[in-house]
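All protein chains but one are shown in place.
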Amino acid sequence: MPASEPFDDDHFHDECGLFGVFGHPEAAKLTYLGLYALQHRGQESAGIVTARGDRLHVEKGLGLVNDVFDDARMGRLTGDRAMGHVRYSTAGGVLMENAQPIAIDCHRGPIALAHNGNLVNAKALHERLEAAGSIFQSTSDTEVILHLYARSHQTKLDDAIAVSLSKLMGAFSLLFLTPDALIAARDPWGFRPLVLGDLDGAVVVSSETCALDLIGATYLRDVEPGELLIADANGIRSLRPFPTTEIRQCVFEHLYFARPDSHLFGRDVLASRLEMGRRLAREAPADADVVVPVPDSGMGAAMGYAEESGLPFQWGLIRNHYVGRTFIEPEQSIRSFGVRIKLNPVRSVLKNKRVVLIDDSIVRGTTSRKIVAMVRSAGAREVHVRISSPPTTGPCFYGIDTPRRSELIAANHSVAEIARHLSADSLAYISSDGLLASVGDPDCNVHCRACFTGEYPVAVTEDWKLSLAEKA
Amino acid sequence: MPASEPFDDDHFHDECGLFGVFGHPEAAKLTYLGLYALQHRGQESAGIVTARGDRLHVEKGLGLVNDVFDDARMGRLTGDRAMGHVRYSTAGGVLMENAQPIAIDCHRGPIALAHNGNLVNAKALHERLEAAGSIFQSTSDTEVILHLYARSHQTKLDDAIAVSLSKLMGAFSLLFLTPDALIAARDPWGFRPLVLGDLDGAVVVSSETCALDLIGATYLRDVEPGELLIADANGIRSLRPFPTTEIRQCVFEHLYFARPDSHLFGRDVLASRLEMGRRLAREAPADADVVVPVPDSGMGAAMGYAEESGLPFQWGLIRNHYVGRTFIEPEQSIRSFGVRIKLNPVRSVLKNKRVVLIDDSIVRGTTSRKIVAMVRSAGAREVHVRISSPPTTGPCFYGIDTPRRSELIAANHSVAEIARHLSADSLAYISSDGLLASVGDPDCNVHCRACFTGEYPVAVTEDWKLSLAEKA
Amino acid sequence: MPASEPFDDDHFHDECGLFGVFGHPEAAKLTYLGLYALQHRGQESAGIVTARGDRLHVEKGLGLVNDVFDDARMGRLTGDRAMGHVRYSTAGGVLMENAQPIAIDCHRGPIALAHNGNLVNAKALHERLEAAGSIFQSTSDTEVILHLYARSHQTKLDDAIAVSLSKLMGAFSLLFLTPDALIAARDPWGFRPLVLGDLDGAVVVSSETCALDLIGATYLRDVEPGELLIADANGIRSLRPFPTTEIRQCVFEHLYFARPDSHLFGRDVLASRLEMGRRLAREAPADADVVVPVPDSGMGAAMGYAEESGLPFQWGLIRNHYVGRTFIEPEQSIRSFGVRIKLNPVRSVLKNKRVVLIDDSIVRGTTSRKIVAMVRSAGAREVHVRISSPPTTGPCFYGIDTPRRSELIAANHSVAEIARHLSADSLAYISSDGLLASVGDPDCNVHCRACFTGEYPVAVTEDWKLSLAEKA
Partner (left out) sequence: MPASEPFDDDHFHDECGLFGVFGHPEAAKLTYLGLYALQHRGQESAGIVTARGDRLHVEKGLGLVNDVFDDARMGRLTGDRAMGHVRYSTAGGVLMENAQPIAIDCHRGPIALAHNGNLVNAKALHERLEAAGSIFQSTSDTEVILHLYARSHQTKLDDAIAVSLSKLMGAFSLLFLTPDALIAARDPWGFRPLVLGDLDGAVVVSSETCALDLIGATYLRDVEPGELLIADANGIRSLRPFPTTEIRQCVFEHLYFARPDSHLFGRDVLASRLEMGRRLAREAPADADVVVPVPDSGMGAAMGYAEESGLPFQWGLIRNHYVGRTFIEPEQSIRSFGVRIKLNPVRSVLKNKRVVLIDDSIVRGTTSRKIVAMVRSAGAREVHVRISSPPTTGPCFYGIDTPRRSELIAANHSVAEIARHLSADSLAYISSDGLLASVGDPDCNVHCRACFTGEYPVAVTEDWKLSLAEKA
């Protein structure tokens, strides 16, 4: 009676969400709500830290925001400045040690850090720091950054942060909290999102705008790639401590990670997805009867595809939203079981229909294969799979949980082979250009699409090569 | 810092889901999965009972199926026959005492019962039984039925069940489990659904077909109104112990309660909802730009409306599916807060648009009002509300949790008044005839629509009048 | 890695403790404290019921009083009348269904019952009630009593209770709570204790006086054997509804069950135990150096033995009071492990000494054997075991959890054989006369000693014979 993963959720996964408030009497509660709205960015652990007087107080735990925080914990999170973090654990079990924010004391005083992203030179820095006598209580990049900060010699906070972050290669959207300041930073490539908002004069920082909406805050602008923002009693100041480089915002945020109601990298996410669908319809039309999304990931693109193709958009797969993290399976196998726990086909929609099935990506192909089989078993005459991303051929090193290259079906098989594997009547992916055009960046000036092209914008360190081997 | 209901979920609520298996070595695990698929019918408590030898074993608890059952509990649920129950508690707190199934011993031996529905003569029976010396450990109708069974004088099981059930007035879909038999029954009006399936020769009974789909069972037919089905070592036998009466299946199952992927009362649920949308579009067209559903309840009707009207179907409200049962609110009120925790508008979809907003019903009007305001705040120029049910003017006495009449906005206000209350530019409900036609019963031969018309099909008892007063 | 019982605690076990309050604004909190003081009488489940208006409210759960009740639960237990129960589960697992008090509704209105004792005609009554149409949700005697009450035809409460209880054979100390009254009853034999106290005018009833002490209540007198006490708005009234019979109070309450600081059956418990020790010293002197109790059960008798014999009382065995209900054992066996988890010998006290080891009883002999071995391994030259009860040769049917006769070492072996089994240099039990004299009842006029003599005071029913066979 194995308790197993409810659903082979064959997607890339974002690793974290960040939220911070400076200057509001209910800072912790707003942070709690902000994390609630960012829950899709990480479900493994949640944490909030507040500052009052010259002390920080942190509460964190494993589970959803709703499970980790109760009245007692919230009651201890006093003060008018706070920040929080939700985390999706990548591998090797869910460890309390890796829950964030991490709060420490150092010669500069107490400081807490929450991180979304992934450094490509973390191992090198880790080794150098250990050689210099540092100790590590976790395996997270976050602890590396805190060590750099603690060892910096600059007298002013701004400089210490700036110098520390200058040593980092790779993806980081960060929030620091000290007793005096809330600090937000985004790496010069701008891999991961971070936005700035205002609530009645209080400074709000969030991974996505959907969290601003929930608390009624106004979206001001993105924290810009390479920007360091410090909010303290003197107001907000913006620094640009890093050498400028090309901007490489993660295109998968628009494709899949972000909530469709968020505004990201200057665009509405749902608008991008609708446009992906429209372009996909033009690039890869299908002689079919209905357009059916794989919910919820394929919803936006399917609507766009339906609009452009003139085919009716239909709700042919129903998702069960009560799916928990694990459940008890029968020993005797049930056909398409793993996917049925989450999705069920609607026979009256699918029967005798030529179906265009829309999803955002195919990672290993395992789930897509089951879904195609399920759609056929509900009576579909043909199944034409359309994917709103190009084939994902390479792992991500910038804060996304992806399988190693050998597991990526598109890294090792042609589209025709994948179509056969899925038993699809046809299969098409959007073109890389089509995707980029959909996010308003037709010449790919400001987006990273390394997972489609293998052209990694930051790839210069020693442990980078190591990582590459590990994810091969 | 009040921990409050996450969302004023202004809907009628179904009260229970049932699932049973007879003759399968993994009976309890299949029941667990069946309840999983029926979770939308009740989230307050879950229970499973199995039979082995001459004993029954029951495990139940408060919470979702996933929370109540772990490996240890499942390990104790042995035997090849099982049944289970999920429950939505109606009022007065969530009580362990009311969790089902209820298992008892009596002179006929051990028996367990799970119930979906509501009796209109429960109080009268309760009083009569108490006067005859019965004791009650809960306030549920279920215990009443068990007392009747224990006091019946028939020598054969079938007769004892039949005679006991003959005394019941109102709505009941029931599952009994004894060491020897799984028994399913449906009241003569057929208020609540119950279907019969087969899994490799094992008998399966479920509230909805979506649970059959999950375990790979084949749908055979509905347990018919007034039918008593006994599955035991001799196979299945069907009895018709009740006087025939008019059939009155709950139209709200098609409108809202059932999962859209279920097949119910002879029809696909989603097909009914699409048709409601189409008819609503014909009955109440709107001069508008986009059709936007209130997710997830308005999805089906919105698709039908869009199809019929030719207006684009748009995903203008995004639902957060991580919403838990309670959460911690800020003290300082946030505009539209209660509804924003669950729904967020998409500005790029709504801005400057004339929006047709589709939902299945308006109960108190509180939530609808907030949604309209939220849609406007996202930039909508006009908001035209269309509802795929007629105005709900009366409470339900047949197993649905509805507020008292005085709280039903449509019981006390005209459509024009409600439109003003919602601040909607226009408001229209589907006609009663349109709704009935949508479920394939244009002359209303087999459906109950008492909550729209006040014509209650079963209304003859003394405590009926009492109930009526209570729900006034 | 078996999680096992921490200690083969080879004792008879009392099954329940009762506590009730009528007429105090903090009735539930006082009951909570009372149960706290009675925790030694039952550690498996705890429950409290209060009355307010015409309703009862019950909270109960598995575990210690301290674990079951938190602020939230206590906050729901309002009203100025309350009663509670702690339970030691006898066999077949710890079941929530058997937790007490049990609260029901019947034609007389709501009533709750808590029971300490064991009926010898429960099965007969159960069968008769089932034949008359009653249903049972547990296997407890308690439910039988409630059925009798619900079926009684007397118009007045007092009569209904009196007539119902008249049908019971065996041991019962009972507390009933109705919206109007707290009712205490003790069977005519008086097997189990029950005392009456006063706290600032409020009526208090408790199994033992130690609970009165904790809340600062004054002990008034015992509820007498055969007495029915009703406390309501009119004050207290005392009825004597049962035919008089011989009084048979359980001598094991003085021997082991009750807390040494309680006053029971007219005597201080510790005084009885000291006297048992003194008499044992006279009856069975030992040529030895030190007197060592098996803590805590042998403490009182060991002090008396030391006093009378002139030998020094020594703390040769230390008890670990942090022992939980279960723990994880190593696979590789450790000598005397099961007993060492709870007791450890003190080498400096025992080395080269001739030790008189005092305990209250030997049930199966398993633990005593391990203790003797452990005392020897700590260097004792001789071990003389002295027991402050006569050999226990028969099971109890009056509310004490005892093993079946075949497991009672003294039922099947001579004292010499037992001494050899224990590897004791000598073994002696107090005489039955000595024991009775120690509790001030030399002619055995008011005590039950059936477990020593096999002379059962109540033994007339059919299921009695069945029970006898089961416990053979």
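A, B and C are the chain letters, set down in written order, and residue numbers restart from 1 in every chain.
The rule is short, and it goes like this: a residue touches a chain if its C-beta (ideal position, glycine included) is under 8 Å from a C-beta of that chain, and two chains touch if they have at least 3 such contacts.
Since this is a predicted model, take the numbers as computed values, not measurements.
For the unseen chain, which displayed partners does it touch in the full complex?
A, C
Could you tell which one of C:K29, C:R52 or C:R381 touches the chain left off the display?
C:K29
If the hidden chain were put back, which of C:H13, C:H57, C:R259 or C:H384 would touch it?
Of these options, the touching residue for the absent chain is C:R259.
Which of these touches the unseen chain: A:L146, A:L229, A:A301 or A:I400?
A:L146
Decide which residue listed in C:L62, C:V163, C:L239 or C:V346 touches the omitted chain of the complex.
C:V346
On chain A, what residues meet the omitted chain?
Within chain A, the residues that touch the unshown chain are 96, 102-107, 127, 130-137, 143, 146-147, 150-151.
Mind pulling the chain C residues that touch the left-out chain?
Counting only chain C, the missing chain is touched by 1, 3, 25-26, 29-30, 32-33, 36-37, 39-40, 43, 64-67, 69-71, 74-75, 210, 213-216, 259-261, 263, 268, 270-271, 296, 299-300, 303, 306-307, 312-315, 318, 320-322, 324, 326-332, 334-335, 337, 340-341, 344-349.
Note that only the chains that are shown with their structure count from here on.
How is the touch graph of the chains shaped: line, ring, star, complete or other?
Shape = line; chains linked end to end, path left open.
Are the interface residues of chain A and chain B largely the same numbers on each copy, more than half shared, or largely different?
On the two sides of the chain B and chain A interface, the residue numbers are mostly the same, over half being shared.
Cα centroid separation between chain B and chain C, in whole Å?
Their C-alpha centroids are separated by 49 Å.
Centroid of chain A to centroid of chain C, CA atoms only: how many Å?
61
Could you please state the distance in Å, as a whole number, between where the Cα atoms of chain A are centred and where those of chain B are centred?
Inter-chain centre distance comes to 36 Å.
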